[in-house]
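All protein chains but one are shown in place.
The block that comes next holds chain A.
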């Protein structure tokens, strides 16, 4: 399992790990039933800490994307359509929230931001 994470990225490491594994699952690069490395193995592979890696796994379990069988290991869960859509919505919400925060800081009103968003949706540049 190859994950793109970096200490230079301002996002917390556990968030980067979550995003990467989510992406691999939602794009089908990881299939239901595929085994994941153990928490300690992945920590070593990414040169990151054990607790950070565990946090990422726990969050992905909560979202229903991973399942851990005690003493056996962690696997990609059988993800139904709704769980997959919910996970995709979560990624999109994260990206849009950052853009929204930035726009508000520039002093734009929510009405203006909404108009820009509608404009982009309709294929313009806002």
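What to note about this one:
FYI, a contact is a pair of C-beta atoms (placed from the backbone, for glycine too) under 8 Å apart; a residue touches a chain by one contact, two chains touch by 3 or more; residues count from 1.
As a convention for this text, contacts and distances are computed from a predicted model.
Only one chain is not pictured, and the protein name UniProt records for it, out of "ABC transporter ATP-binding protein YtrB", "PTS system IIB component, Fru family (TC 4.A.2)", "Cell division protein" or "Sulfite reductase", is "ABC transporter ATP-binding protein YtrB".
One chain of the complex is left out; on chain A, the residues touching it are 7, 10, 12, 14, 40-41, 43-44, 47-52, 55, 101, 104-105.
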